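Of the protein chains in this complex, one is absent; all others appear in place.
Labels run A, B and C following the written order; every chain starts at residue 1.
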Amino acid sequence: MPTATDHLVERCREVVEDLSLGEVRRWKQEHPQAAAIGYFPVYAPAELIHAAGMLPVGLNGAGDRLDLQHADARFGSFICSIIKTTLEMGLTGRLAPLDGVLFTGICDSARNLAFVCERNFPQQSIEFLHLPQNPASSASAGFLKGEYQRLAGRLEQLGGRKIDDRGLQAAIALYNENRALLRALYAQRAAQPHQMRTLDLYLVMRAGNFVPVETHNAWLREALAELASPAAKPRDSLRIVIEGSFCEQPPLDLIRLIEDAGCYILDDDFLLGRRWFSEDVPVNGDPLGALAESYLDRSVYSSVRHDFRHRRHLLLVEKARRLGAQAVLFLIAKFCEPAYFDYVLFKRELEAAAIPHLLLEFEEKAFTFDRLRTEIETFVESLLFD
Amino acid sequence: MLLAAGVDVGSTQTKAVIAGERDGFRLLGRALVDTGSNVQRAAENGFLAACREAAVAPEEVGYVVGTGYGRYKITFGHAQMTEISCHARGAHFLFPATRTVIDMGGQDAKAISVGARGEVLDFVMNDKCAAGTGRFLANAAEVLGLGLDELGPLSLAARHPVKITTVCTVFVESDILSYLAQGKQAEDILGGVHLAIARRTVSLARRVPLEAAITMTGGVARNLGMVRALEQVLETKLEVSPGAHFAGALGAALFALEKMDAGMKAGNRRPADAILAG
Amino acid sequence: MRSSPAEARPSAPRRLYAGGVDVGSAFTKAVILAGPAGAAAALEPAAAAEFAARAQILGRGAAKTGVAMEKAARAALEQACEQAGLDDAELDYIAATGLGRYSIGFRNIQITEITSDACGAHFLFPGARTLLDIGSQSTRAIGLSETGRVHQFKTNDKCAAGSGSFIVRAARYLQIPLEAAGELALEADQPQPISSICAVLAESEIINHVSAGATVPNILAGIYDSLADRSALLLKRVAAAEAVVLVGGVAHQRGAVRALERRLKIPVQVPENCEYTGALGAGLLGLRRAAAAAGATA
Partner (left out) sequence: MPASIPSEYRGRMHQAQRELMQRWYERLEESARSGNPPAVSLMIAGNCVELLEGFGAVPLYPEINALQLAIRHASLAPILAAEELGYAADNCAYVKADIGALLQGLTPTGTRLPTPALVLCNFVGCNTYVKWFEHCAEFQGAPLTLLDVPFLRTDEPRAEDVAYIVRQLQEIVAQLEAITGRRFDAERFREAVRCAARVEEAWSRIKHLARRTPSPFDAYFDAITLMGPLYVYRGRPEGVAFFELALEEMEAKAARGEGLYDQENFRIVIEGPPPYPFFRAFRDMFAAWKAAPVASTYSTVGGLWEFGFRHDPDRPFESLALHMLAHNVTNRNYLQRYQQIRRYVEEWDADGVVIHFVKSCRLFSAGQGDMRDYFTRQLGIPTLYLESDLEDPRYFSTAQIRNRMDAFFEALEHARATGTHRRGAALVRANGPAPGDEPAKVAAGPTLRILD
């Protein structure tokens, strides 16, 4: 008999697997005047979109459920899958419920994608946000605040409500709650990894890409109460931290497989933008300024955010140690240049810290994982049966 | 009569066509031989065989254009042209409405966008990896113990095509074997193989405009299963001549006639299907 | 499949027998091992490893994998048992490895081919730190610890370039028996480079070389060089090696060994029954498990 958890997870899976953005279509029917704005990973200030009375929609590719027919021709070889699946969704009309799409300069491919979309989807407004990469400069916060103001202006032009401080503060509070709930779920899993399936957690988290944050908060509260199954028996598994999947997402089956092959996932960087801030964004005072400063000073490290003040490789080692991880699994999207580059320094640091690691490449459009399975199993065997 | 020849030295098979000009274009003979390991020999053999069929002496042939990957090995040729130009020309001759050519040969696949006069406007080809080419099919046939000409018809009988996971021509073997082990029917496996190649080819071909009419050429065009699979993925009908395999050689022969300065008059062309179907 | 073999033979402290079956993409290989005499009680993991290190190889068997993997596994195992003079019912433990490891219903455990290779190679060459396995579909480079534990590995992508099937196809093209390829390549005086990265497309280059009058040994040597290049890349990503152990079917081919030695500039060791290394390793790991559990069954 399906439990309440199964029910929640199944519901979320349906939302996530619906490539035609059914939830978004439904929301727009209920809100005939309002717009939906998509955003490409990794981070986007969804609070602003929400405060404009619009629905922010997280785009994280299409997984293995979409057959690439057009996008390969536009982006060619050596380009990661998410670029192609996102474009394919657009070229096949699946992004039609979106009135606009927001991009940031996470990498060279994503940046070019923004403008390829602009040419191919003239009905949609394509916005490009420059998130500052030199947080050490005294001018960065002011610049970012100005950039957010520009975006707010564009959203208003697109038919959004006027964004005032009160409305924005309310939106920030909702998203603070959303992130706090996710933090709590992650903490729960890290403490008792045998009690929570990562795939379940993941689906519930990812469903938030398509529904209003209020709805998602309710789902997350439900998940917090019920996702864990206290009766589950701990297995003899390897405790790992996953790094490298901050943008393109591994296929659902692969996420499941990692646990089946004998790993407990203590932390990961899936859908990193949903958990971007390490603390609540202040809701008193100037909200735009608070968002900007939180971006610069209180956000998680990521391969697509440059901050030379804090070295990512040290932060990864610190995280693995803090969680008591036995190993780090690099789960990198094929052709994801930012992840490839960071791997070099990560690897060096992990080796110095004597933390074993395994590098795996995936493509979101892949659907067989024999080789990956063998590699994960071998890795587990090598550490468990010494 | 002015006589010219086109010799298409492909990676797998060598095709030769003898053509003449008298009251318009005439296709006099054609031949197909395996390329094998001696490219130069294959070119000669193909040419001589076509001459025999045309009942002309090799010396009578005034101009020979070589094409295909082995074109530089044709010692008796007068000129060489790329197979891209020749397939476009041949396809346009067979179907003057052609705007796109999909050529699938033994080791590569290409898509060519052509203008109203058969001129090449744009093209793409896959030739770094043999995945999704005639070789892929030939391997599948071998594993299943079938002849090349049995592949297509059988694949058309597929009711539940399997999902083929590998693109590697060599490893498709093991995919097929594992499906057989699971008790899948040969036709369903073949259906899956054909679809996999069709998808791959179409995603390559979409890099050119893909306007209708789309004509398919090359040896794989003889495989009806592949034609249907491509049609299914493209959601449009393909023009396929029974002589599709010879399109490159035919194009080369047309260029040869032209280069011989015989001046090909547009009005005199006639569909060569009947002759080519032989 | 094994329930309680101890009942079948009551003569108390009997030896432990284990089978390792490696279901490869082309061939299935089996090895039968016997533990050293006198183990009855369950052993701690470290002691079990030490116990397995003194195992004795009693028999080997092989079969073409084909479509029915389980059948092939049985055939290989039976052949090995016959050589060992054992009845397969006497085996205490069966460990399956290789790409078909999950298809073997009668296995007691499945282990990946990488772990098995490492264990087998360590048994044969206890000093080995780097291992290369070139099978028919895949190439694996493995870095070993002192105890034979895998600490680094890389496998090639789903591309036949650089694996055994490349050689099989090349040999077919050149119309020479596969068994002769390795020796023939040693006669090369002017290896012909192969530039294509694709095993299939390389065939046209091979044809070109043939028609340009290159000798078979020179062409083969070129093929082995390209194979060695690809293996070297893989190996470099694993460890800076001083010597490497080569296993898998391709290790039979001396041309491959020589090309690797030249490319890597380090000695390449080949165990006598190179293609059985994975099966051997699986068998050894099986024996360890059997020894660790022996108290329970006895």
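Following the convention adopted for this analysis, a contact is a pair of C-beta atoms (placed from the backbone, for glycine too) under 8 Å apart; a residue touches a chain by one contact, two chains touch by 3 or more.
This is a predicted model, so every value here is computed, not measured.
Participant: Could you list, sorted by label, every displayed chain in contact with the chain left out?
Facilitator: A, B, C
Participant: Using the touch definition up top, pick the residue from A:Arg11, A:Arg161, A:Lys347 or A:Arg373 that touches the left-out chain.
Facilitator: A:Lys347
Participant: Using the touch definition from the top, which of A:Ala73, A:Leu95 or A:Ile376 touches the missing chain?
Facilitator: The missing chain is touched by A:Ala73.
Participant: Even though one chain is hidden, which residues of subunit C still touch it in the full complex?
Facilitator: Per the touch rule, subunit C residues meeting the hidden chain are 195-197, 233, 236-237, 240.
Participant: On subunit A, what residues meet the omitted chain?
Facilitator: Those residues of subunit A that touch the unshown chain are 72-79, 83, 105-109, 111-116, 118-120, 122, 128-130, 132-134, 136-140, 142-143, 146-147, 150, 304, 306, 308, 334-335, 337-338, 340-345, 347-348.
Participant: For the chain that got dropped from the picture, name the residues of subunit B it touches.
Facilitator: Here the touching residues of subunit B are 81-82, 84-85, 88, 113, 115, 117, 119-125, 127-128, 207-209.
Keep this in mind: only the chains that are shown with their structure count from here on.
Participant: If you tally contacting C-beta pairs, which comes out ahead, A-B or A-C? Let me know.
Facilitator: Between A-B and A-C, contacts are more numerous in A-C.
Participant: Quick one: report the Å distance separating subunit A from subunit C, using the average Cα coordinate of each chain.
Facilitator: Roughly 41 Å, centre to centre.
Participant: Using mean CA coordinates as chain centres, what's the gap between subunit A and subunit B in Å?
Facilitator: The separation of the two C-alpha centroids amounts to 47 Å.
Participant: In subunit B, what residues contact two or more other chains?
Facilitator: None at all.
Participant: Tell me, which parts of subunit C touch subunit A in their complex?
Facilitator: 45, 99, 111-115, 118, 147, 149-151, 153, 155, 158, 285
Participant: Across the complex, what residues on subunit B touch subunit A?
Facilitator: 163, 165, 199, 202-204, 206-207, 233
Participant: Using the touch definition up top, name the residues of subunit B that touch subunit C in the complex.
Facilitator: 11, 35-41, 69, 73, 107, 127-130, 135, 166-171, 174, 177-178, 180-181
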